[in-house]
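To keep things clear, I will list the structure first and then write my remarks on it.
Every protein chain but one is kept in place in this view of the complex.
By written order: A and B. Residues from 1 in each chain.
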Amino acid sequence: MTQRDPQPHPAPDRHVEEILRSVEGEIPEPVVPLPRRSLDREERTVKEILLRMGSIIEERIRLTVEALETHDAEKALFVIRGDEEINALQVEAMDHVVLTIATQAPVARDLRYLLTLDRIGYELERIGDSVANVAKRAREVAPEPPLDGHVSLPEMGRLTAQFLAETMRAMTDADAAAAREVAVRDDEIDALYHRAVDRLTELAKASPGNVERAMRLLVAARYLERVGDHITNIAEDVVFLSSGRREDLNP
Amino acid sequence: MIEDARTPKGDPVTTDTQTPATREVRIGADAIEAGANRAIVEDMAALPSAVSLRDVNLYYGSFRAVRDVTIDIPKNRITAIIGPSGCGKSTLIRSINRMNDLIPSARVEGEMLFQGENVYADYVDPVEVRRRIGMVFQKPNPFPKSIHDNIAFGPRVNGARGNLDNLVESCLRRAAIWDEVKDKLGESGLALSGGQQQRLCIARAIATEPDMILMDEPCSSLDPRSTLQIEELMAELKEKYTIVIVTHNMQQAARASDFTVFLNMDDDRAGYVVEQGPTAQIFTNPTNQMTEDYVSGRFG
Partner (left out) sequence: MASSSTSVTTVAVRRTLAGHGPDWRGIVFGLLLLGSLVATLGILVTLLADQLVRGIPVYQERGLDFLTSRLSSNPATAGIGQGIVGSIIMGILVAILCFPLGILTAVYLEEYAPDNRVTRFINVNIRNLAGVPSIVYGLLGLTVFVAFFAFLGFPNNGRNIIAGALTLTALILPIVIITSAEALRAVPRSLREGGYGVGASRWQVTRKLVLPAARSGILTGTILALARALGETAPLLLAGAILGTFSSPGGLESILTGPYTVLPMTVYDWSRKPQEEFRELTSAAIIALLLITVSFNALAVLLRNRYQKQ
C-alpha cells in the first residue's frame, strides 16, 4: 500500500458510477470474507463422526486387551459384534462426503479435506475390522491358560490404542508434527511384533500343546501389527491435510 | 441392537452433531441394509406443507404450459424447482401467488391449497394472497424511491400507519444488508449494487410479514459472490419463512435447497413433474433416469 495517501478514497460520484455500471456491469463494493456455513457444517459433521469412530475403536482395543488378559470371552464377543457399529459409522461418514461433494461442489482445500476424511474413515474401518479379528482370537484362547502372558500382545494393544488416540488428536488439530511423531513410533509396534513372532515360534517348537494357542496368538499379533500400519496411513493423511504434501512417513 | 452397543462402563461416547427430531440414525445391521442414505435425509412426508398443489394445470389461452402437477411444498424449508428453460417453472411459481392473474389469457385448473384454503377460490382477494406470499424477481427491481420507502411501501399499501422505522430496520437486518445501508436510508434504492439491490428486494418482500417467499431465479443476474451471499441468507430466512426458489442453475439447487422438484417438458411443451424429493437424494441417487441425466448435465 502506498504511504502517500492515508485517507481512504472517496466513493465514486454519480457520473463515474454510471460509467462503471455500463462498462463493468456493477459498481465496486468492498470485498468482505463470506462464510460457507453449510459446507463448514458438513466438514465438521464428518470430522465428528470420525472422532467418534476413533474413540470407540480405542475403547474396543482396550477391551480386547482386557479380554485377552482376563480370559473374558464375553467381552471379546462384545467387541466382535460391535464391529457392525463401526462399519455403519464409516458408511455414514462416506455418505456425508458424497452428499457434500454432490451438493456443495467443494474445490481446492475443501475438496482435499473431504476426500482425505473419507480415506481416514476407510482406514478406521479397517482398524476396527482388525481389532475384531484380534478379539476373535482372544475369544478362542480364553478358555485355556495363558501362554507366556500372551507374549507382547497386551503391550502392542496398549500402544496401538495410545497411538490411535494421538493420531485422532493430531487430525483434530491438523497437527502435522504430532502425526509424524506417531508414525515414527510405529517402529515400536513392529519391534514388539517381531518379538512376539520369535517367542511364539520358540514356544510352538517347545511343545505340541502350545501350538494351537501359539498360532492363534500369532494371527492376533499380525492383526495388531496391521492396526499400526493403518494408524501410520492415517497419520500420513493428517500430514497431507495440514501441509498439502504427501509424505511417506514410514518407509 | 443399540443396547449391545453400550459398553459395560456406561453410555457410549457420542458427540451429538445432528439437527434434532428429523435425523433417523440407524446403528447396526439395519444401517447397512437400508443403505445409510436414510440416515442423512429427512422424511418429507412427516413435514407440514405450506402449499399443496393438486392436479394443477396452467394454460395461456389454449396452450397448456404446465400439466398435472401434484406437489407439496414443505413448511420452513427451501424447495427448489429445477428444469430446462421454458418448461414452465416460472409459470408454476407465479401462479402460487396469483401473479399470473395480471396476464389476461392465463388460466388455472386444479387446486392450490395455501394453509388449507384454495388460493383460487372465488372469495379470495389476490391482493391479500400476495401480501401473504411474497415474491423476489429475476432482475432486482427496487422502487425508484429511497431505501426506507422501498421497505415501507408494502406495509403502507396494506394499511400500516405511523412511523415504520423499526420495521424497516428489522427487515434490513433480517436481509443481512442493514450494516451496508444504515447510513443512507434516504438515498435511492437504485444506487446500490446488484447484489445489494436484490437483498433490498428480499427485505421488501419480508416487510409485509408473509408466510412464504417465492424467488424466481433471484441470482441469475448476480455475480457468484452475491449469489452465495443470498444463498446463505436464504438458509437463515427459512427459519421463519417457507422458501420456494426457481433456478436453472442446478448447482445452486444442490447447494441451497432442502427439497427439489424436477420439472421437464413433454412433447407438447407442457411442463410436468418428473421427480420430487429431498435434495440429498435427487443429487446423489435419484429414482428416475431422466432426473439422473439432467442433474449430471447430460441434457437440458
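In this text, contacts are C-beta pairs under 8 Å (C-beta built on N, C-alpha and C of every residue); 3 or more make two chains touch, one makes a residue touch a chain.
Not measured: the values here are computed from a predicted model.
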item	value
Visible chains that the absent chain touches, using the contact criterion stated earlier	B
Per the touch definition above, residue among B:Phe137, B:Tyr241, B:Phe259 or B:Tyr294 touching the missing chain	B:Phe137
Given B:Ser170, B:Ser188, B:Ser220 or B:Asn249, the one touching the chain that is not displayed	B:Ser188
Option touching the unshown chain, where B:Lys89, B:His148 or B:Arg204 are the choices	B:Arg204
Interface with the undisplayed chain - residues on chain B	97, 99, 102, 104, 127-132, 134-137, 139, 141-144, 153-154, 157-158, 188, 201, 204-205, 207-208
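By our rule, only the chains that are shown with their structure count from here on.
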item	value
Chain B contact footprint on chain A (complex, rising order)	17, 25-27, 29, 34-38, 44-45, 48-49, 51-52, 55-56, 59, 63, 75, 78, 81-82, 84-85, 87-88, 91-92, 95-96, 98-99, 102-105
Interface residues, chain B side, partner chain A - complex	4-5, 7-8, 12-15, 17-18, 25-29, 31-32, 36-37, 39-40, 191, 193-196, 223, 225, 228-229, 232, 235, 251, 254-256, 279-280, 283-284
